[in-house]
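Working notes, beginning with the structure itself.
Note that one protein chain of the assembly has been removed; the remaining protein chains are unaltered in position.
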Amino acid sequence: MTRILLFNPNTSTEVTDLLVRVARPFLSPGSTLVPVTAPRGVSYIATRAEAAIASGIVLDVLAEREGSFDIAIIAAFGDPGLGGARELMSVPVIGLAEAAMLSACMLGQRFSIVSFSRALGPWFRECAAMHGLVERLASIRLLDEPFASLANVQDEKEELLIDLSRKAIDEDGADVIILAGAPLAGLASRVRERVSVPVVESIVAAVKQAELLAALNPKKASAGTFRRPDPKASLGLSPALERLLLAEPAEKAPSP
Amino acid sequence: MTRILLFNPNTSTEVTDLLVRVARPFLSPGSTLVPVTAPRGVSYIATRAEAAIASGIVLDVLAEREGSFDIAIIAAFGDPGLGGARELMSVPVIGLAEAAMLSACMLGQRFSIVSFSRALGPWFRECAAMHGLVERLASIRLLDEPFASLANVQDEKEELLIDLSRKAIDEDGADVIILAGAPLAGLASRVRERVSVPVVESIVAAVKQAELLAALNPKKASAGTFRRPDPKASLGLSPALERLLLAEPAEKAPSP
Amino acid sequence: MTRILLFNPNTSTEVTDLLVRVARPFLSPGSTLVPVTAPRGVSYIATRAEAAIASGIVLDVLAEREGSFDIAIIAAFGDPGLGGARELMSVPVIGLAEAAMLSACMLGQRFSIVSFSRALGPWFRECAAMHGLVERLASIRLLDEPFASLANVQDEKEELLIDLSRKAIDEDGADVIILAGAPLAGLASRVRERVSVPVVESIVAAVKQAELLAALNPKKASAGTFRRPDPKASLGLSPALERLLLAEPAEKAPSP
Amino acid sequence: MTRILLFNPNTSTEVTDLLVRVARPFLSPGSTLVPVTAPRGVSYIATRAEAAIASGIVLDVLAEREGSFDIAIIAAFGDPGLGGARELMSVPVIGLAEAAMLSACMLGQRFSIVSFSRALGPWFRECAAMHGLVERLASIRLLDEPFASLANVQDEKEELLIDLSRKAIDEDGADVIILAGAPLAGLASRVRERVSVPVVESIVAAVKQAELLAALNPKKASAGTFRRPDPKASLGLSPALERLLLAEPAEKAPSP
Amino acid sequence: MTRILLFNPNTSTEVTDLLVRVARPFLSPGSTLVPVTAPRGVSYIATRAEAAIASGIVLDVLAEREGSFDIAIIAAFGDPGLGGARELMSVPVIGLAEAAMLSACMLGQRFSIVSFSRALGPWFRECAAMHGLVERLASIRLLDEPFASLANVQDEKEELLIDLSRKAIDEDGADVIILAGAPLAGLASRVRERVSVPVVESIVAAVKQAELLAALNPKKASAGTFRRPDPKASLGLSPALERLLLAEPAEKAPSP
Partner (left out) sequence: MTRILLFNPNTSTEVTDLLVRVARPFLSPGSTLVPVTAPRGVSYIATRAEAAIASGIVLDVLAEREGSFDIAIIAAFGDPGLGGARELMSVPVIGLAEAAMLSACMLGQRFSIVSFSRALGPWFRECAAMHGLVERLASIRLLDEPFASLANVQDEKEELLIDLSRKAIDEDGADVIILAGAPLAGLASRVRERVSVPVVESIVAAVKQAELLAALNPKKASAGTFRRPDPKASLGLSPALERLLLAEPAEKAPSP
């Protein structure tokens, strides 16, 4: 049984529930989801500052849950803390944006990211750059107006998001659309017949990429830039994180 | 049931058999493999010229088999004919190199491609560039000496390929190794404990990415650069390909 | 006498005739044109799939004609099969797009490609990328409407193509215009006084670049990525191509 | 009087003291340093994970000290939390790496970063990429052996660091050397006569760039990607950071 | 005392006076300005040809004044002759554009360059490319209409330049504005409250960067690409330049 930690770094439990609801039907028989919501932070991460805050919290939570999962998904588009988590943990860690973008690459040459808040632009762009995928990114298209509630933003803005998707296709040359952001989970399947190119459902991409990594069963790197760091003392961090930073590097035992 | 066409564009049936043998244990319950070997061409594609020859043959075979599969894998590292096939077919098509490289991206920042013949270098490099992944490519490391037989090249060269992998890690900064080329299928799991970073098994990556795309169930683009081309008359091509080029664009019917 | 093979990979003999008509007045005394039209394929190549089909046919025809020419021009903008042909043949091979783009580089910093069919966009863009010239490409501007006949498309669309050229100059920053595609041969000289920057006539550029290469009289590479590949057996290919793939690498004899 | 917050995101007070000792002689009459050491974290940040941890702590400390400084220096080479801090704070914030690299750009075409621990490599490289300066980076050269104490690492490794600098010049094409990392503060002036190109003292560069920004007296952006984010509620963060995230955007009052 | 040569490579003495007037209040106690106006050339450099003419004149003037300054600013946005001067002179030389662009990098991710004449576009773009800063450049926005007099262009066009700045912010994604060109000196502080992102005053940036370099007190490179060239005889050049080209490389004596 592959235990997939689905960690929502936002504090919004209704978004976590939504992600689980959308992802669960796509799980393979041998997989199970372990949903966790951020105990601290903001209800939805949108800016560089909020992503910086979240990145430490991601490490805290993964450290605390270590041993209870076989692979982790950081389920906020933008992938806060991904590099550090991939370095520190002995099991694979992937990001929601990473999974969606890499999956989109197989459906066309360039993809556009469409979402509901202008504030997300810089973070999304830096995320694509961090993954070396700027050449594959046609555009980022964002709404620029308030929304009533995070839980219902995908219903409230459905028409406007379809309009943005069309502009991304017609004006920016997108071959694929990613409806980005955890609060939009499930929208892709609802709008797919009204958008003229493939639409990627990010959380489904993430769960299936997690299963792919489980199948590849990669060993933990003991060399390269993602090897486990040398043990290091720390001051004032959470006990779990302090312990993890102090731990000796050890290779993950191979699957039997 | 998802029917995955595993098309080996090389004429070597023992390589096709090997790919099936390695991939089959990783298939999900709802998937089945349809293995096909190139009826024309060379026993293993290595150069730009051989890839150009193969790209037309890929289209021929996919056109001929149309309707008998739900997704296709072009199972030669280098992905001959991928762009054209993705454009022309109404179901998703992925390449072995594409699947391996995108999967490697989730295991580190930069990957190296390691294989058994110097002749493969230019084609592999142009393949990485075509996919916009040069920034993620640490190096291509290739043996430069003859091998006794294609069917046994992975046994014959195992030690040398491990040595190359180590050089890629130590000197080129690779976080991940891809043992590239269909004749090396199955080698990754055998050498994994002797390489200090994750090693990607390309055909397993390809089969799981195929299942991921099946889960995403993308519609056929009717816009963007991978929309079905306009119908066009042709001269002297295979009947199946002639028919496919003449067909009216039609969106894939949505899944029930 | 330098025999320049002018190979039109489209099946349209009127386009071949047009290319010859436009190019011939620019031939140097020591050069002669050997025009050949594709025996198979489509009347004009526009998509990735059609380019993939053409690339194998290019190799077939060049293999069959080997020995009857001193240099070859692949006379479709997009350069199908160029890399493979350059690798395989012992004499120089150049592409129509390559010759036009490199020539344009000497007339300004950035050029725009203007042509008559939207379908050509992805292929042209990938061609510019293949040649490493994206930084020099200001834009690709294409008409998006049907045309009555290929043979007369340049007359029918003359005004619209001039309009597109002006937009490329005013909005995209083009210093040079390339009217791209074999069916537009001859148009550049007709519209030159109505476009405010230099307009490159692709087939004239190709013929003069062919003569330049003849003057440089380059030896066939026996090293690097364009050395003659090792001999390789094949299955089901044309006799000429099978023979060429099997041939021992041999350096071109130096000119006396 | 310009109050420059010199925030060391490492927990090592002796490094903070060292930075102040090196920087103070270069302060202009109108400037004063406000040194602060991280209350939590690790004694020296080296990995992606440690940088992620530090980035949240940077925001905490800056939020807590808000109003007590006119400009802030994040004094760890690698610039943890820089983007978020620049976004959130109403006064300018700069990074030690940023200041050193931009200053190096005025002394040559390409610079090399030389430091004392192999673990720093990935973080430094990602920092240079984040600043869009990869084209200016000749190489990163790092020692790969343990050191006795952080406080004395610059004395212990002086010869080896000079050797690395020479290799960066001779083999990598460096025009300028940056001795990177807060624990190396002061070393540049000691070794300058033994290195054949300019050596940048990072903390001096940072203090002078801080004074430059004070002279430019930039207003806080109310547009663009560094405008003050919209107010947002949070959960479980430090009181100061919670307050800052909740604050209404307000432009910095212009200097009288 | 640091003597900063402020060399205006334009022949317009009123522009030199303006630069001095704007810069002087920002000088540190230990600095003094040595203003010099080009004795030959054009009143304001705008094109590649004029920049080429200026680059030789820059070398002439710097050679002639050698020994009378400790650092030099080439005070035309576009930095004519900068590379050669940096190579040839034993003291640091910086450009007005370089100083402004590097300073802007600390105030946001991308900057736009705004100026008063369309003719400046190619030169400014090539300047940004020369400095490897294209990734940080959001756009160049230029007026396209005549102006009455160079001395008053900043007053005459103030409103239009503010409009262009706003377009750069809203449409091109600029985080920072550089009002470029020596004739616009002083305008930044006048318009700052009407532009919603930081506006960089180029000459202030240049003077403070000059003081920063004076603080770093870099030695003259005796290796790398900015080492003093080997002595070389010349013909028909100005006596000072001839002498400088003939001089033996000598390291700048370290400051006492």
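Letters A, B, C, D and E mark the chains in the order given here, with residues in each chain numbered from 1 onward.
FYI, contacts are C-beta pairs under 8 Å (C-beta built on N, C-alpha and C of every residue); 3 or more make two chains touch, one makes a residue touch a chain.
All of these numbers come straight from a predicted model, not from anything done at the bench.
*Asks:* Among E:108, E:122 or E:198, which residue is in touch with the absent chain?
*Replies:* Touching the chain that is not displayed is residue E:122.
*Asks:* List every residue of subunit E that touches the chain not included in the displayed model.
*Replies:* 11, 39-43, 46-53, 55-59, 81, 83-88, 119, 121-122, 126, 129-130, 225, 229-230, 232-237, 241, 245
*Asks:* Please output the residues of subunit C touching the missing chain, sorted low to high.
*Replies:* On the side of subunit C, residues 26, 28-29, 86, 92, 94, 98-99, 102-103, 105-110, 131-133, 135-136, 169-170, 173-176, 192-193, 196-201, 204-205, 208-209, 211-213, 215-216, 218-219, 221-227, 254 touch the unshown chain.
Definition applied: only the chains that are shown with their structure count from here on.
*Asks:* Centre to centre, by mean C-alpha position, how many angstrom separate subunit A and subunit B?
*Replies:* Each chain's C-alpha centroid was found; their separation is 26 Å.
*Asks:* Give the residues of subunit D touching no fewer than two other chains, as numbers and ranges.
*Replies:* Each of 86, 122, 225 in subunit D touches at least two other chains.
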